[in-house]
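Note that this complex is displayed minus one protein chain, with the remaining chains in position.
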Amino acid sequence: MRINLRTLSIASVVMIAASLALVFFYAPLDADQGFIQKIFYLHVPLAIVALSGFVIGGLHAIRHLHTGDRLHDARSYVSIHLSVIFGVGVLLTGAIWAKASWGKWWVWDEPTLVSFLIVFLLYATYYPFRYAIEDPERQARYASVFAITAGAFVPLNFLAVRLAENLVHPRVLATAEGGMPAKMWLTFLVSISGMALLWATLVRFELTAKSASAQLARLRRALEPGRPERRAPVPARAAPTIAGGAE
Amino acid sequence: MSAATPAETPFREAFLAILAKDLRSELRTLRSLPAMALFAITAFVIFRFGLDRTKLSGSLAAGVLLATLLFAAILGINRIFVAEREEGGFDAIRLAPIDRTALLGAKISALLVYLLALELVAVPAFAIFFLDSAAPLAPLAIVLLLADIGLAATGALISSMAVNSRARDLLVPLVLLPLVVPLMIAAAGAAEPLLEAGGPGYERFGTWLAVLGLYDLIFLLVGYAAFDFLLED
Amino acid sequence: MPALPLDEAGKYVAGAYVVFVALILIYVAIMAAKLQRIERELRDLAGIAERRGETDD
Partner (left out) sequence: MPKSTDDAAILLDELRRDYGERTALAGVGLELAKGLTLSVLGPNGAGKTTLLRILATLLRPTTGQATVLGCELPREAWRLRGRIGYLGHEALLYRDLSGRENLRFAARLHGIEAGHAERRIGDLIGRVAMERHADRRVDELSAGMRQRLAICRCVLHEPELLLLDEPAAHLDPEGRALAEPLIGSGEGRTRVVVSHDAAAALRDGERLLALDHGGAVAFEGATSSISAEALTAVYAGALS
C-alpha cells in the first residue's frame, strides 16, 4: 500500500497494454476453442482478482476489528466494492464466453461460474447491509463482520457447488489444468498481473477520493462551525451560550 | 482495592438463563412458532397447485420441502433478537458479568428448538400431502438436523446485526439467502435420493453430511469469533 | 464443440473486451461526477475563506 498512485497507474497501464499485445499477437490459438479462447485471458484474471479482492476485504476487516482503526474498514469496503465491480465483468464476460462456446448465455453446469454468481449475490448485499446501519462506528464493525463471514463463505461455496456437479461436462479450463503451452501461460500470467495492478490502482484511487471527501468535510466544519452538517444524524446545536457563565 | 472482582457467572448458567427466558417468552406469547408452521403448510398447498402435482419425489420433493422450511425459518430468525433490542435485553446482558458468547449460544439454541418444532409439524404434513411412504423420514431427520444447526448459526449472527439496523425485516432474508446456498445445495443433495419414488437411496449421503457438518462448524466458529464485536458500542 | 470460425468468434471476443472497457469507463464517469462534487464544494469553501479574510481585516 506504500507505492504511490501515479507509479501504480503507470505500472497497470504498461502491464495491461503488454497483456493485450501478448493475447492478440503472441499467444497461440487454442486447439479446441480457437479464437474464442482469447476471452480466457480476460475472464479468468478478472475472476481471480475479484475473488482475491473479496478475501483481501475480509483480511482488512479482521485487522479493523483487531485494531479498531477505521482506516482498515475503509480499505475493506473499497476492496469489496471494486471486487463487486470486477464481478460484474466476470459474469458478463462469462456469459459471452458461454454463448460463444455452447450457444447459450448461461449454463448451470459450469461450477466455477455458478459459484461465482452465488458469491457475487452475497457480496451485492454488502451495500444495503452496510448502509442500513446508521451509527458510523457500528456500521464499520458490522460491515467487518459481514466481510469476514462472507470471506469464510467463499471457499465453502465453491466446494458445495463443485460437489453438486456430477462432473458430466468437461470443464472449459481443462486446457489450463492439463498441458497449457508455455506461451499461453506467459500471456495468462501477464494478464493476471495487469488485472491485479488495475485493481490495486483503482483501490488506491477510490481510497484517495474517499479521503478527499472526508478532508473536505473537515474543512467545512472548520470554516462553518455553526452550520448543520449534512450527514450528521442529529444537527449540531448553535454555539454554546452559557460557557463561562458559572462564576 | 476494597472489593474483590465478583466471579464471572458460569457460561452454562448464563446460557441456560437466556435460553429458558426465550423459550418461556415464546411459549407464553406464541409469536413465532404458529406463524412458521402455518406458513409452511400454506406453502405446501401453494406448491401443490403451482406445480400441479399431488405426489412429489426426488429433487422436486427435496426442493419444495427445503425451500419451504428455509422461508418459514426466516420468519423466526427475523424475530429472535427483537426483544433484546426493543426491551433493553442487550444492555441488561452486557451489564452482567457473563461471557457474551452465552447470548449467541442461547439464541442459536433457541432457533434450533424453533426449527425442530417447525419440522415436527411441517415434515409429517409434507409426507402426508406428497409422499407415498414414511421410510425416508428417519434419514431425512439427520439431514435436517445438520442443516438446522447451520441455519441457526448463520441466522442468529445475521439477525443480531440486522436488528440494530433501519431495515431489520429486509436484511435478514437479503443477506441470509445467498449465505445459506451451500447449505441448501448440500441438504438437497442428500435429500434428493432419500426422497426418490422407489424408496430411499443413499447416493453420496456421507459426502453431503460432511459438507453440512463443515458448514455448521465454520459458521459456529465465525459467530464465536465475531460476536463480541457486535455487542460493543 | 468445434471451434467457431474466426469472423464469428471475433465478435464474441470483441464483445467481451468491450464489456470490460465499458465497465471501466462507467467507473471513471462515476468517479468524475464525484470529483466534480468535490470541486464544487472546494470552490464554495474557498469563497467562504476569502470572505472571512476580508471581514477580519
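Each chain gets a letter, A, B and C, in the order it is written, and its residues are counted from 1.
By definition in this document, contacts are C-beta pairs under 8 Å (C-beta built on N, C-alpha and C of every residue); 3 or more make two chains touch, one makes a residue touch a chain.
What you see is a predicted model; the values in this text were computed from it and never measured.
Q: Considering the entire complex, write down the shown chains that touch the omitted one.
A: By the stated touch criterion, the chain not on view contacts A, B.
Q: Out of B:88, B:124 or B:206, which residue would touch the omitted chain in the full complex?
A: B:88
Q: Of the residues in chain B, which ones touch the absent chain?
A: 1-3, 5-10, 13-14, 16-18, 21, 24-25, 28-29, 83, 87-89, 91-98, 232-233
Q: What does the interface between chain A and the hidden chain look like in terms of residue numbers?
A: Residues touching the hidden chain, for chain A, are 135-137, 217, 221, 229, 231-234, 236-238, 240-243, 245-247.
Everything that follows uses one rule, which is that only the chains that are shown with their structure count from here on.
Q: Name the chain with the Cα centroid closest to the overall protein Cα centroid.
A: Chain nearest the overall C-alpha centroid, as shown: A.
Q: Rounded to the nearest whole Å, what is the centre-to-centre distance of chain B and chain C, using the mean of the C-alpha atoms as each centre?
A: Here the centre of chain C sits 44 Å away from the centre of chain B.
Q: Based only on mean CA positions, could you tell me how far chain A sits from chain C in angstrom?
A: 17
Q: If we count contacts the way the header does, which residues on chain C are in touch with chain A in the complex?
A: 1, 3-4, 6, 9-10, 12-13, 15-17, 19-20, 23, 27, 31, 34-35, 38, 41-42, 45, 48-49, 52
Q: Considering the complex alone, what residue numbers of chain A touch chain B?
A: 65, 118, 121-122, 125, 128-129, 132-134, 137-138, 141-142, 144-146, 148-150, 152-153, 156-157, 159-161, 163-164
Q: Where on chain B is chain A touching in the complex?
A: 154, 157, 161-162, 164-167, 170-171, 174-175, 178-179, 181-183, 185-186, 189, 204, 207-208, 211, 214-215, 218-219, 222, 225-226, 229-230, 232-233
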